[in-house]
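For this view, one protein chain was removed and the others were kept in their places.
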Amino acid sequence: MPEFTGWLLDLFEDPREGLVLYFIDEQGPRWRLWHSFPVTFYALGEGAQLRALWQNLGSRPHEISLSRTQRMDVFKRRPVSALGVTVKNPYEARKIFQQTANRFPNLEYADADLQISLRFASDTGAFPLARCRVVADEVHQLIEIKVLEDAWTLKPQPIPLRVMTLTPDVAPHHAVPRSLLVEVAGETYRFDLATPRPLLANLRALIQRHDPDLLLTDYGDTWLLPQLLHNSDKYHIPLGLNREPGRGTRWQEERTYFSYGQIVYRGQQIHLFGRCHIDRQNAVLWKDYALEGTIEVSRVTALPLQTAARVSPGTGISSIEMLTALREGILVPWQKQQAEMLKPAADLFSADQGGLVYQPKIGVHKNVAEIDFVSLYPAIMVHFNISPETILPDPAGDNLVPALGLSIDASHEGLIPKALRPLLEKRIEIKKHLASAPPWDPYRKSFKNRSSALKWLLVTCFGYLGYKNARFGRIEAHQAVTAYGREALLRAKEAAEDLGYEVIQLYVDGLWVQHPEKTQPEEIQPLLLEIQGRTGLPISLDGIYRWVVFVGSRQNKQRPVANRYFGVFQDGTLKVRGIDARRHDSTPFVSEAQMHLLELLANVHNPESALPEAIAFLKSRLRALRNGEVRLADLLVRQRLGRKMEAYRTLPPAARAVQQLNTVGKTLRPGQRVPFLYTLGKPGVLAWDLPQKPDPRTVDVARYQRLLLRAAGIVLESWGLDEEKLTKKVITELSQLQLPPPSQQHPLEHRRDIPGVINPAVQRALKGQPQ
Amino acid sequence: MDRHITTFPAPQTGKISLVVAPRAVVGSLMTILATLALRGQVTVIDSGNCFDAYTLARALRVHTHQIDAALKRVLLSRAFTCYQVLAMLAELPMDDTPVIVLDLLSTFLDESVNLNKRLRLLDSSLNLLRRISQDAPVAIWARTRTSAVASEDQRLLLPLLEIANDIWELQAPETPIHQLPLF
Partner (left out) sequence: MGRTLPSATQLMHQEEAALARFRRALRRGDQLVFDDLFTAAQKHISATAYAAHALPFETFLMAMLLEEHKEVMRLREIVATLESMHA
């Protein structure tokens, strides 16, 4: 009779046993338990139709049992009659539901297409990777499960996960990988990919010996596992990737979709049974929060680890909301969506707005305090009880939403605040711990990753509230949140001005303020308290800048924009937003140089004193560029294609690079980043993933020079060195040095005019003419 | 587009008027809406996120200083999915307030929903509109698209053409209007 303490690793439906669960016993063994787990969905609608449905499904009593019941409809704000359809074997549930929905398309359905892990978590409290006390019988049927640490535990016991890492020696889209590196139990093995039979046999042996819980791969979804499985079939060498016997792997197709104005690409997915597979290259926010963050997501969303790694934060939030609804006995609508209430068009002007954003004064400002509300929108949802069912179209009620003609029902906690509250509180707690934890604290990294995971979920929940396809979305709720947000920000501004501060900048959930006599953190505290008092929302000091520079827009330097700035805090740390050093598409040569310049400025008390060193640095980088000493990989630009190729009239550089890849049979989907170099002549770009190695002499040096100087100008402009001055200082002086003569004739020497090279000084230099 | 306003008759109770026209017609529709709002309440269902509030305000301003009062008489609901269109229509109070539906088919072009399902939802929506038209004037604008999934567009347009009593088709701003034969 197994009885143990351990963690729930995986769970899935099984045709014979209903629900199969895999556990990690803290003593070492891995357990496979099962339980029959009936699931219920609901049908609602017109009486005659429901009776017909009852007749239809009632003829299968061994599979289905029916009941008449009342369930809470969150939008109607009252219980409604529903027909409960309980499917005895959860494996059949999806199919039976689909059949029912097809046969009776005019009925509404609820609780219909939910992940089994959600249902299990709602029923038993046990979520994936929960630490539990488990009791089973002799045939391994699950008898009892008791959760020992809930999903909000601050310092959960670390899970003794056995991880096996599989990495090809080079990225498959760049070149053909030759070997596979496998890391497990502290050992590394290298297998030759050209000999599949030994590779498969060795891999199988390793998996059998170490019995990993998690296979962590690079390109596992899109390249490695498909290849391994294909070969395994071909050579009849079973790999044993699944722990669960008799199952294939579960495949999910690749998708391209449109989200928040961007095209997003998701590679195909390969899920295992009884064991987890995560492809680091296909895991949504891996770079942000790695495995610990992913485990955190899995726990709070009740999605299994493999799923949690691959879904967007929007799906995560949806999962949390559905779990909360299930726990509260609230119907989770299948397809129905709430329409917007009929409201006077006059209200649209004040309702249809985003957050408040000022136009900052371009240039440098000293001793500026940045204060931000903590998770403003989620905090508003929780504090003001904003939920689809708590919004009332009552311009005369209590709890009026500012300027919207709506009021909030505060009599009971709404579904969304109930779902978000623990998330928000946990994030705040972790942040507090991080702020006070010393740098050598072993929990620090784990806290950071978990905090990041929670942050992503919180950041998404607001957008999700207004999302047209959200189960519990309601546009009025979304509007109410932004209305409270604007009100909170304005009250914060007023508090600051009442206390003698000048407001340098205002941005949705934060403000930058300046006071001639208040330049230390302790001195800012009274302002924070005042704002908290006037708004009811938590606000914190991000830091005080020694100086901060607001930069104009990329297209027009004179036009102020809110999201391009850089500054140095009093503790010497830099904060940089929106300029090359932070952009994903900028080339490392430029972004690293810009970052270095920023660091030079940050390391001295008076930025002016760093200028000579800055100029010297720039000269040395330009010299390296001219001499071909810069690695080509550092000159790569990585841009996304915003649209499908056919949609462009004139092809931008990224599209031209994609064309080059297409001619050698490589394809890229819209949304994937394509790396390329800027080259001389036409077409002006060279895609990086082409089979032939690029010729360093074809690099458009002048263009990279310009990019570097422009980026440097952004940083140094506030101290008198804009791009123009820098160019004069750096280029002219450089060309007076004796540069070594080129060893071979330039491939474009025969051309009098070199297309693509605009800077006349550089043209002359390339032509070997005097300056 | 403006000169067509005078040739659109005001929607009448008992009838469903259908305008089939490209996006540029929104301005004229706002002008018609202004005329209705000056007289009394109007319900607008925006199924294409194209409600142009500022143009409506400017059109009202031509006639009166009290544009706020008129704007309060325009009751707006925006539907972003075809499910929301149906839900909205089902909740509409059955009175004599004129109902204008903007770009009805836009939400029904969502390919993530099965076409048959969409046709069913459209059918139910049109039935509701027919019932509403018994007590109130109803006008629908169906947008003609240049790119679009041509065959789906047509399949969705057919039920509209069938249910409408008056049909006005506009090809482009400068082309004079003509009436399509009634089905």
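Per-chain residue numbering starts at 1, and chain names A and B are given in the order in which the chains are listed.
Assume contacts are C-beta pairs under 8 Å (C-beta built on N, C-alpha and C of every residue); 3 or more make two chains touch, one makes a residue touch a chain.
As the structure is a computational prediction, the values presented were derived from the model and not from experiment.
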| item | value |
| --- | --- |
| Residue touching the undisplayed chain, where the options are A:169, A:352 or A:441 | A:352 |
| Contacting the left-out chain in the complete assembly, out of A:172, A:240, A:463 or A:694 | A:463 |
| Of B:49, B:64, B:134 or B:154, the residue in touch with the unshown chain | B:49 |
| Selected residue (touches chain absent from view) among A:365, A:450, A:478 or A:518 | A:478 |
| Residues in subunit A touching the chain absent from view | 346, 348-350, 352-354, 356-359, 403, 463, 466-468, 475, 478, 486, 490, 506, 559 |
| Missing-chain contacts mapped onto subunit B | 46, 49-51, 53-54, 57-58, 61, 67-68, 71, 78, 80 |
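Following the convention adopted for this analysis, only the chains that are shown with their structure count from here on.
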| item | value |
| --- | --- |
| Averaged-CA centre spacing for the pair subunit B and subunit A, given as whole angstrom | 39 |
| Subunit A-touching residues of subunit B, taken from the complex the two chains share | 43-44, 51, 53, 56, 68, 71-81, 83-85, 87-88, 91-92, 117, 120 |
| In the complex, subunit A residues that touch subunit B | 105-106, 335-346, 348-349, 468-469, 475 |
